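All protein chains of the complex are present and in place, except for one that has been dropped.
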């Protein structure tokens, strides 16, 4: 039996952070050695002997948190947004000086969402038609969802690379816009329904057949599978990895 | 065992008509006594002893066909479009003089489609949110489909009657129209995908739950179940019936 | 504007009861006047002026709670199990002496689940084939679920009443039991999957078409829609009503 991983959580009072505290505590192969909130001293990370820090804070704080961790040789798993190209470049440069340290920055920790996006991309060129339907709770402010737009862009790029033409569409009359959004040539439909959380389906159609790839996120807890996967894998992936799929060995 | 029903089919060379010829021939409780095409003499209906005529012709012919049948006391099951209010009024007046004769005019003979529409209407007032997704082959010219628009109208009317407010929707940003068509306050989404035939799903959402009612039409043959149901039932429903649900005893 | 309904909740510390306390508190047309736990004095119901009592306690307590409420002319909405035929008969007899008082006993308060069952029953006789798939979290102890078994029984009875024969099935070889359970001639399949809550789909198939009726319960809160519907309707339905569908005006 391997020994447990010593983990610290930053952002312990946030919605994601508090889930992470619970998930790490429940994981048999991890030990929660620190859980810091706003204003707490980062030096506690060092004193606690943390091997991996999970950053689920806010864009204003995440860069300094990760810089501090890397400077002390602590691996970092980061779910906070706010990493632009300049920040990523700076981090890469810092990591070059700390060759054994790994950092994972992931915009989406739901393993199923990451796989659904990857499979949609892989399948895109084998079918005449592709459309995307995303369904969310009615409190969502924007349509389509960021994940749907990103999936559409990946699908469109894969089709263009393979030389596949546009999805066939004989629509002549659509006065009310029922055909939805056109994202890089891929139609995206946004449903908003009480009771739902976050769901997405990629529909791929060819002569006489359909392939559907659907992801349902029922609960914020779905992100914790990915967070734990990140914690377990980060030490084995020195340097910067962007996107959880970098840790998911699909043999790709 | 009851005796067989003597059936004539009008429009035997059309796509629907030829399916009806086959379906009537295959039905154990029916006998196909005539199958007429364009230009054939309607008097054959009388000579063949037909009890029920199935009209699957064209708008230009259907009215005269039905007028002829009713004038000879032959029941009629009609799937042809082209019946405006004036034509229906004239037919009702003729039927008043032929009290034992029944006519069914049905815009949709797929039993499942009729039920899906009826169930959507019945459920509409019990949920906060309702949206409709229809999916068809990519050769379809119009969006949304007529059935989806009619379902949305029925759903909207049922909600208004029950005093239910609009479906909640916090969307602030939708620059590409991902939220689809707004039909009487009900969002309708149209997917066009190679390989599909005709499919529709009504999604109803309330706190913590979803009810989905989906109909898939895989084949034109799906209409024949309704045609046969009409043939079997028309003699027991004198006068004019509009819509197959008039023959479907839901205890409503 | 009508005045608010004065509501008491029994079983305030249970999982369902605590949800009900929150739901009644949040409802604009209701006032929570009492919330009792184990050992509290039922006379508080009378003193608080409750018009409707919601019983979400335990089998051992529910009969006495309802008896007390009815004897004081307080309407009751009951989600607790444990009402056998003898108990129901006794309650009916008591209600005969209290003609203005209403009691609703409902085994399932999820509006969507009640409708899904009802629609399955209504549609059953119009299709050649019917099967049921129920999907639940993997901590469930029994298969199939009670709701699936009840739905299958209703479907079977509707088909028998309409004279519909068995679903066609040419299966000759099924050494591992992949065809699932046979409940009154209706095949029922039970999926157990991490991440799910409670889901059920009735699949109805005829020539060239399929009708699917699916209910998803994502959260215990789904039951509250039905509880509130019960509270709003119970005063208008004197006597005993068994099953929430008795209050859902489907025009049936």
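Residue numbering begins at 1 within each chain, and the chains themselves are lettered A, B and C in the order written.
FYI, a residue touches a chain if its C-beta (ideal position, glycine included) is under 8 Å from a C-beta of that chain, and two chains touch if they have at least 3 such contacts.
For clarity, every value in this text was computed on a predicted model and none was experimentally measured.
The residue touching the chain not shown here, chosen from C:34, C:53, C:133 or C:154, is C:133. Among A:94, A:171 or A:225, the one in contact with the hidden chain is A:225.
On the side of chain C, the interface with the absent chain consists of residues 127-129, 131, 133, 135, 138-144, 148, 167-174, 176-183, 187-196, 203-210, using the contact rule stated above. Considering the complete assembly, chain A touches the hidden chain via residues 110-113, 115-116, 119, 122-123, 126-127, 204, 206-225, 229, 248, 250-252.
In the full complex, chain B makes contact with the omitted chain through residues 195-197, 216, 218-219, 222.
Here is the rule we go by: only the chains that are shown with their structure count from here on.
Shared residue numbers account for over half of those found at the interface formed by chain A and chain B, and the copies are therefore classed as meeting with the same residues.
The central chain of the assembly on a C-alpha centroid basis is C. Separation between the centroids of chain A and chain B, computed from CA atoms only, is 46 Å.
Looking at chain A, residues 195-196 sit in touch with two or more other chains.
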